[in-house]
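The complex appears here without one of its protein chains, the remainder shown in place.
Chain lettering (A and B) follows the sequence in which the chains are written, and residue indices restart at 1 in each chain.
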Amino acid sequence: MSKPAGASAASTLALLAPATVLFATFVLHPIADNVWLSLHDWDGAGAKSWVGLGNYRELAGDRTFAIALANNLRWLLLYALAPPLGLTLALLLCRTARGMRLVRSLFFMPFVISQVVVGLMFAWFFNGRFGLFDHLLRAAGLAPAALLEGDQAIYGLVLAGLWPQVAYCMILYLTGIATLRADLVEAARLDGAGGWALLRHVVLPQLRPVHFIAVMVCTVSALRSFDLVMVMTGGGPHRSSSVLASYLYEQVFTSGRYGYGAALATVLLALMSGIIVTLLWRLLRAERR
Amino acid sequence: MTFPAPLRSTGARAAYALGVGALLVVWMLPLLGVAITSLRPEEALARGEVWAWPRELAWDNYATVFRTSHIGRLIANSFAVTLASVAGALACATLAGHALAKHDFRGRHLLLAIFVGGNLVPFQTLMLPVRDLMLALGLYDTRWALIVFHVAFQTGFCTLFMRNFIRELPDELLEAARLEGASEWAVLRHVVLPLVRPALAGVAVLVFTFVWNDYFWSLVLVQSEDVRPLTAGLQTLRGMWQTSWSLVSAASIVAALAPVTMFFLMQQHLIAGLTYGARRDTDRA
Partner (left out) sequence: MNRRVAASWFASLLAACALQAAALAGTLVVNSNASDPAPRAAWQALVERFQRENPDVDVRLNVTDHESYKRQIRNWLTGAPPDVVFWFAGNRMRQFVAPGLLADVSALYTPAVRAQLHPSALELVSDGGRAWGVPYTWYPVGLYYRRDLMSAPATWNDLLAACERLRARGLEPIAIGTKDLWPAAAWFDYLDLRLNGQPFHLRLLEGDIPWTDARVRSVFAHWRELIDRDCFARHHASATWQEAQALVYQGKSAFSLMGHYVVAQMPRDVLPRMDFAPFPMLRSGFERDEEAPVNSLHIPERAKNRADAMRFLAFVLRADVQEELNRATLQIPVNLQARPADDRFVQAGRAHLAGAARLSQYFDRDAREDFAQTALNGFQEFMLHPERLDAILETLEQARRRLRR
């Protein structure tokens, strides 16, 4: 794709300037600041003291960090369900029948309502004493789980997180479906394609820009989720359901270890960047074809 | 609209309605729990009553929420910050997204990667540097601090979004307009924008929701109560010693109304669909 005639370098610069300047000032520069902070010890109030890579060395041996990382990976894997489920919902609900606007708005609600309250509901649902989940298990003849009190608590958290996350993916796919090209769909139909074939060969490929965004968004959410964890288990019991974001919060705000928290944040950012850059590279390569 | 194919028989339509209805009920169950909790009297919760239908519906929980929190001012602040942020983020992102999608220049992939990568950063990382920046700019403790930050941060994600959608538009369309002598701005305004209306609507809804529900930055960049937005203001319903979960539930439902309404209104753009294809047909005619 060569540079079009009317698009001068000046216009490119002008188009990019506002976003780039704002982003560099308020996001990139603070990230650099944070990496600098991670090389110090600081309690947020007094003076900073240089420790070099000391925080990172401590992280390498930190048992809670290892647990949190493992939990985030579990979260990531299970969140892979969110885009397909969101796509299914979007395909189901994209019709223009009467009342569908209201129905779609209701399906959207989990994403919009405060995560604190979502966490509260699921915490009560999984509660070992009065939770409905154990009630259902007992009714089905199985042993009660007290899910949030043991080592499997993370799965309760992820399930709670999937609910709003699927709603989020649904929106993304609804947007994608709205930009489908009518001529391609018509042509396929004229060729006799319908149902599954239409979906697989005409619709899904066109949704590729959305796939990337959905996967990226789910990755970020899986690695950043915090409110749910704090409300449902607080990272417990004894930190077994910690995730990097909740551990980061605890280190910075509850324990007052800003330098250590900065190191954690840097590792978290590196991890996320690694995943996303890989996905991005694959997307760009596919686009070049 | 040709996708999906409309349901012909009444049997199919009935089956669809029933299926969607059943799914909706299951989907809404946690929300039903929130609604019931919001109407439960505080004493009942203290006594451990969690699932049972409340003996009396405490409608005055909602009255308390409105009374305790100067809610009119909170809502006004939220709308001011959110709408301005949405407008700003959409504008920056569409401009940058267009350049990244349709202009060929060195480093465009790197720039895209930076926009994407920066969006991944956890908020705690940015907290102190952004606060210091706002102090230096004299914006601290004003609504502008929130607006400027949200525009800057949301631009990352929105640029990716718009870029991906604009990229799907065929180049011939833009070339045709350019050959007719249109400037780049005109191309953007008259050719690109109408075709990416669903993307704009989708992004608007998402950014609206993010900014509306944000309370982290409302706490970091704002101290005074009269500048505070809604979600941060409603947080004060959580006490030092006890949390009144019924009030918090009521407050969260009140706070959720704006984004849901926004979504409801934006839907006509989201499901407008296939505008591009239709236009092409008329071109050929």
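Heads up, the rule we're going with is that a contact is a pair of C-beta atoms (placed from the backbone, for glycine too) under 8 Å apart; a residue touches a chain by one contact, two chains touch by 3 or more.
Fair warning: this is a prediction, and the values are worked out from it, not measured in the lab.
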Of A:Leu132, A:Ala146 or A:Leu279, the residue in touch with the unshown chain: A:Ala146
Contact residue for the chain not shown (choose from A:Ser38, A:Asn55, A:Ser114 or A:Asn127): A:Asn127
Residue numbers in chain B that touch the chain omitted from display: 43, 45-48, 68, 127-128, 131-132, 135, 140-141, 215, 219-220, 223-225, 232, 235-244
Touching residues (missing chain, whole complex) on chain A: 43-47, 123, 126-129, 146, 148-149, 233-234, 236-239, 250-251, 253-257
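One rule holds in what follows: only the chains that are shown with their structure count from here on.
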In the complex with chain B, residue positions of chain A that touch it: 1-9, 11-12, 14-16, 18-20, 22-23, 25-31, 33-34, 37, 91-97, 101-114, 116-118, 120-122, 124-125, 130, 132, 163, 168, 171-172, 174-175, 177-186, 189, 194, 198, 203, 206, 209-210, 212-213, 216, 220, 223-224, 245, 248-249, 252, 258, 261-262, 265-266, 268-269, 272-273, 276-277, 280, 284, 287
Parts of chain B lying in touch with chain A, wherever the complex brings them together: 1-7, 13, 16-17, 19-20, 23-24, 27-28, 30-31, 33-34, 37, 48, 50-51, 91-93, 95-96, 98-100, 102-105, 109, 111-122, 124-126, 128-130, 133, 148-149, 151-153, 155-156, 159-161, 164-165, 167-168, 171, 174-175, 178-179, 182-185, 187-188, 196, 198-199, 201-202, 205-206, 209, 213, 231, 245, 248-249, 252-253, 255-256, 259-260, 263-264, 267, 269-274, 276-278, 280-281
